[in-house]
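What follows is a set of notes on a single structure, which appears directly below.
What you see is the complex with one protein chain gone and the rest in place.
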Amino acid sequence: MMNSTEPQKIALEAALSAVPGPRAWSTFRDSLRLNIDAISLVPTMTRLREVGLNMLIDLTAVDLLEYADATDRYRMVYQLLDTESGARLEVRTHVNDPEPKLPTMTTLWSSANWMEREAYDMFGIVFTGHPNAKRLLLPDEFASFPLRKDYPVKGRGERHNFPVVTRSES
Amino acid sequence: MSSNIQPASNGLFWTTLDAAANWSRANSLWPMPFATACCGIELMSTSASKHDLSRFGSEVMRFSPRQCDLMIVAGRVVMKMLPVLQRIWLQMPEPKWCISMGACACSGGVFDTYAVVQGIDRFMPVDIYVPGCPPRPEQLIAAIIELQAKIQKTGTLRATEFADRTTPEGPARFDGDELVRIRDRNPVQFNLPVYDPRH
Partner (left out) sequence: MPLELLEPTSDPSHREGLWTLNFGPQHPATHTTLRLVLTLDGETVVDAEPDIGFLHSGFEKLGETLDFNQYVTIVDRMNYISPLANEIAWHHVCEKLLGIELTPRCTYLRTILAELMRISDHLLCVGACILDLGGISAFMYAFNERERIYELCEQVSGQRFHTSFTRVGGLLFDVSDQWLANLKDFITTFPKMFKDVNRLVLKNRIFIERCQGVGILSREEAICGGATGPVARASGVTRDLRRDEPYLAYADLDFDVICSRAGDCFSRFQVRMLEIEESLKIIDQAMQKLPGGPIFAEGSGKELLPQKREVYTSIEGLIHHFEAIMPNRQLQPPKESLYAATESPNGELGFYIVSDGTFRAYRARTRPPSLVHFALFPQLIRGCMLSDVVAVLGSLNIIAAELDR
């Protein structure tokens, strides 16, 4: 399993040699992961797109509040794919409270547009430079970020706060 | 589903007219399919050729609320959708009935989460409940037949039986335990938005 990602890792490390910032590579069950800092996100992603990773498959966040031995609060995960060769890469970066902020990836891949809106909706992570930074799935007036670990599954009563229509008046 | 409602007028003339109106209304219920999720697919299957719903009078599924008399809420209703549901219910002309199809519309189903309304009867009047996840087409047909029997038994020509249903019929808006749990867990006051379906 380790052998199959080694050549890809060497090639990508060579391609990213000009990009500043610390990089940590890891492998798990034939998927290659790259851990970078939020500051070097834009140059790294731009370079990765230039070397052929032309499709952004998924963009999501994980709230590590209740994760044992986690150092940061939010982990952002980007799944990239090279459609020509079929190579995949998972890029990870971290952001913290208060005001978790990251630069947007919509200039590189347009599939990031709605996925970043969803990450904002669910976690409260702000993407600077996003063309339409509004909530996507929940009503605009919704006050909380539900996928955070400190928000309960059943909510805080928002689902009950509607007027009741009885039969005689409808 | 028995009802203790007495018809407004008891005479032979009015009861004959009532019976005639009930017969025609029961056998030509045009559904307004408010299909949100998986139960919507079973609703489509019920109106497809194998379990044909139009045998029972539901010849067409009119998607305009002004032309329907039966609203079938099929699927889970979430916070964002509930005002839409209420608005469409209010747009339907009398007489109208509502079938809540599927576990999610009856009580929230498997989704006891922050987003899903735990049963539309909390906010809307419902006549027949169909359990199931999703209910088989035969169950939906049984519900329509039961509704037809209900209309035959309790309907009136001038649709006066609905004026007696003045209280909300579903679970209380906050049941006591849930409110206590919410307040225990979250001591902060929230300004929750209020949706008014009439505007």
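We just call them A and B in the order they show up, numbering each chain from 1.
Note that a contact is a pair of C-beta atoms (placed from the backbone, for glycine too) under 8 Å apart; a residue touches a chain by one contact, two chains touch by 3 or more.
Remember, it's a predicted structure, so these values are computed and weren't measured experimentally.
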Chains on display which the left-out chain touches in the complete complex: A, B
Contact residue for the chain not shown (choose from A:Leu12, A:Leu102 or A:Met115): A:Met115
Which residue of B:Pro95, B:Gly119, B:Pro134 or B:Gly170 touches the chain not shown here: B:Pro134
Positions on subunit A where the hidden chain makes contact: 28-29, 31, 54-58, 60, 62-63, 66-68, 77, 79, 83, 86, 90, 109-111, 113-115, 118, 122, 135-139, 146-147, 153
Footprint left on subunit B by the chain that the document does not show: 33-38, 40-42, 44-45, 48-50, 61, 63, 75-76, 78, 80-81, 84, 88, 110-111, 113-116, 133-134, 136
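Heads up, the rule we're going with is that only the chains that are shown with their structure count from here on.
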Distance between chain centroids, defined by C-alpha means - subunit A, subunit B (Å): 40
Residues on subunit B engaged by subunit A in the complex (per definition of touch): 79-80, 82-83, 86, 89-90, 112-118, 122-125, 162-169, 173-174, 178-179, 182, 185-186, 190-197
Subunit A to subunit B touching residues, read off their complex: 138-139, 141-143, 146, 151-170
